[in-house]
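Omission of a single protein chain aside, the complex is shown with its protein chains in their original locations.
A, B and C are the chain letters, set down in written order, and residue numbers restart from 1 in every chain.
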Amino acid sequence: MTEKTNSTLTASAETTRNRLRAGFISRDLYGVAAIVIVAAAGYVLFPDNLALLTRIIAIALLVLSLDLVTGYCGVATLGQAALFGSGAYAAGILSAHYGINDPLLMTLGGIIAGAVAGLVCGIVMLRAHGLPQLVLSIALVYLFHEFANKASSWTGGSDGLSGIVLDPLFGLYEFDLFGHTAYFFGVILLLIVFALLRIVVRSPFGMLCRGIKEDPVRIRAIGASPHKALIKMYIISGAVAGTGGALSAISTQVVALDALSFTQSAEALVMLVLGGTGSLFGALVGTLVFMLFEDFVSAANPFHWLTMVGALLIVVVLFAPKGIFGTVQDLLSARRNRTGETRP
Amino acid sequence: MQTVFSIAVDALAYGMVLFVISIGLSVTMGLMRVVNLAHGGFAMIGGYIASYVARDLALGYGLALIAAVVFTILIAIPIERLLYRRIYGQPELTQVLMTIGITFCIIGIANFVMGPTLKTIPLAPALQGSADLGFRTIPVHRLFAIACGLAVALGLWYAIEKTNFGIKLRASVDNAAMAAALGVRTEIVYAVSFAAAVGLAAFGGVVGSEFLPVEPYYALRYMVTFLVVVSVGGAGSIPGALAACLLLGAIDTTGRYLMPEFGEFFFYLAVIAIICVFPRGLAGRAK
Amino acid sequence: MSAVFEVINLKKAFGGLVVTNDVSLSMMAGDRVALIGPNGAGKTTFVNLVTGALKPSSGEVRLRNEPVTRIGPTGRVQRGLVRSFQVTRLFQCMTPAEHLGLAVLQRTGKSAQLHGNFLTRPAVMEEVDDLLERLGLYALAHRKVREIAYGQQRLLELAIALALKPSVLLLDEPAAGVPQSDTGRIEDALANLPADLAVLMIEHDMDLVFRFAKRVIVLATGTIIFDGLPADVTKDARVREAYLGSYANAGLNA
């Protein structure tokens, strides 16, 4: 290797590094801006459909939380709704049984319950790997579901938990029929969670988790415990899912067993893989595309839309195997590399 | 004592039905490394075909069973060529997405073509009625299901462990490139195994239809059950799957007898306990 | 001067099969020891016992006079016992800088922090850059590992071990799988290892052993049959007996 090419390479490493450093803030800003723009566009384009949009936000939080454990840590789970539902029920029970109707306190309750559920699920889930782990997650979500069904004096059982009353947000904004307050509340929650998660995923801890996903043996060989890190991530994930659950409880004022269901978990996983795992944007894109597509086709043909959704999933696997966002990102970076090479 | 025997017989019958339906999935997941969530969909297609042949065409149960296996495989061949072939060796989550998509399509099409009502498969006269075991009576079709389970278990064990094809299959699984270099046409091995798995699914769908009635949502309704038994057994292991089915069948049946209101708890707690003790499944091999 | 690393009467049996039989050895700071032995001698088991992946049937492992036999693999790493892998175990989607950053952060107890990024931490980056430069990987700092050559991956493997600032380093065939053209760089890197580091290298390549080691230990069927100078190893009757047949004439007479 000659001196000259060596120094060019070194210089290019230097620029890469600077680009990366600068990229943190700008990518965060792009992300926040993108959410704000999409949220505003949703508000302007579908002012009559804010309930759907709020629901998308709640599910997006669930999918983000799933991305943390599946996308960043490589733990496949079909039981993420256990965390989401715990948050939803906690928020709902606070209001319906304890008269705590402040939406912020209810959200806090949801976050705590989600984190606790995350801890419990994490401890159990990490006993196995691969397929058996997937089955553990299924067993867990069914246990949570059954528990909620049994504790019907608290949860309303299969009739759902109703009687959730809401104080105005900050004492100012009533939760109204059109769902404006709930929508804005949801958008703000999403922005906060997104910003915090951006910080977490590029932090040393985030890097550790990516390492665990790729090779836990190597992580142990540098003296870190994958188990501890994964439990921690599960708690964070639970808090995020709990936020989504609380938002769902607040915006709909009902919580039912489906919030804790296997179906909900599986749908979340489908949305995540659809968007692309291992990236917060992927989680958001997947949720948005799936929910909007489902809403569109199920309104267009309420009787046979499932086939269309199935076809969408197949098409995505065939033509965008890394998920929608992952594949777009690959295409863009491939183009950047090409243009980079042709530059003198 | 009589009750204990009685429960044991029920558990055995239920476990065997689970085995017959799930074993095909164990083959795809363990030997072909494809998380095939559409397995229940193929079982359902088998059920529909059998129902059509036996009920609408009145051609009899035996013929219905054969037709179900043959036509389900015929339906599955283009699906394998066009879709499954694209996901061999892909990450598990991609496989999950694809096979859930296929399941949705199968459900949607079944609902459209066959309608949402339950379909039954009229049993052959010889399988109707009950047999006397001395301490209790048992429906003959349950004995038939137990026999089918044993036959399938033995047949598969023989095919995988003792035949030339089994050797090729195991070689392809362990190291596809090496097997190909040795002249094994892995594509064909995979296609044949897939067809066998689908055929088993259809067979199980028909034999098990007395327990799990055929309707469009079948494909998703029992997906979890199949996935659980296969994983608890250790994907790819015939004895493992058999043990898991019998064990879980026993736990499920006993739980439902002793404390029906906590039946679900029992079952899933048992699943968690088993996996915690055997993190790779009952017959899981270290990787 | 006391030993930094000691293995005392280590035994491991799987059922009736004894794979590590009463092995004892000790190393001082700065030692360069090669552990060799024919296939099936129990080298891999020995490494697993020492790093804590396996529990011994009896015996003890000590690091700087502290018994670590009951301490798990991660605890031993934290106490300064670091290993490299025979086949590289790296994170394919991460960059060398990230690998080293993670190792440095882990060593300094900061790998669990939920904020900030190592690229923006001067203290971490200084160390990372230093390691990258020492091993000639600086230019590749931000390439994904799957895009870089295997020889360079081996160097990175070494760099990670160094980033953990070990007192004892277990190198499992550091040059395995590397094309001939690249072995020179690996040997350079080995020659430049910190002087006070105790290194135990498990190796097949006798040329490398002779150039690197000041002391050679031969393991055969789970027992140490030779512990002495490299110059003496080929003359030892038991070593010859252990190798001849399984290893034939290869390497030894060179």
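Heads up, the rule we're going with is that contacts are C-beta pairs under 8 Å (C-beta built on N, C-alpha and C of every residue); 3 or more make two chains touch, one makes a residue touch a chain.
By our rule, contacts and distances are computed from a predicted model.
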Would you mind picking the UniProt name of the chain not drawn here, from "Branched-chain amino acid transport system substrate-binding protein", "Dehydrogenase", "NADH-quinone oxidoreductase subunit K" or "Hydrogenase 4 subunit B"?
-> "Branched-chain amino acid transport system substrate-binding protein"
In the full assembly, spell out which visible chains the left-out chain is touching.
-> A, B
Touching residue (missing chain; options A:95, A:137 or A:252) | A:252
Which of A:35, A:50 or A:221 sits in contact with the chain that's absent?
-> A:50
Given the full complex, what residues of chain A touch the hidden partner chain?
-> 46-52, 54-55, 58, 146, 149, 152, 157-160, 162, 176-180, 248, 251-259, 263, 298-299, 302-306
Name, in rising order, the residues on chain B that touch the hidden chain in the full complex.
-> 3, 6-7, 10, 13-14, 108, 111, 115-120, 130, 137, 139, 142, 210-213, 215-218, 220-222, 225, 252-254, 256-257, 260-261, 263-264
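As a convention for this text, only the chains that are shown with their structure count from here on.
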Touch graph of the chains shown: is it line, ring, star, complete or other?
-> line
Among the chains, which is located farthest from chain B on the basis of C-alpha centroids?
-> C
So what's the Cα centroid distance for chain A and chain B, whole Å?
-> 33
How far is the middle of chain B from the middle of chain C, if each middle is the mean of its Cα atoms, in Å?
-> 48
Shared-contact residues (touching 2 or more other chains) in chain A = none
Quick one: in the complex, what on chain B touches chain A?
-> 29, 35, 83, 86-87, 90, 92-94, 96-98, 100-109, 111-112, 224, 227-228, 230-232, 235, 261, 264-265, 268-269, 271-272, 275-276, 278-281, 284
Complex contact set, residues of chain C against chain A = 51, 73-75, 77-78, 82-83, 85, 89-94, 97-98, 101-103, 105-107, 110-120, 138-142, 160, 164
Quick one: in the complex, what on chain A touches chain B?
-> 70, 76, 124, 127-129, 131-132, 134-136, 138-140, 142-143, 146, 150, 262, 266, 269-270, 273-274, 277, 304-314, 316-318, 321
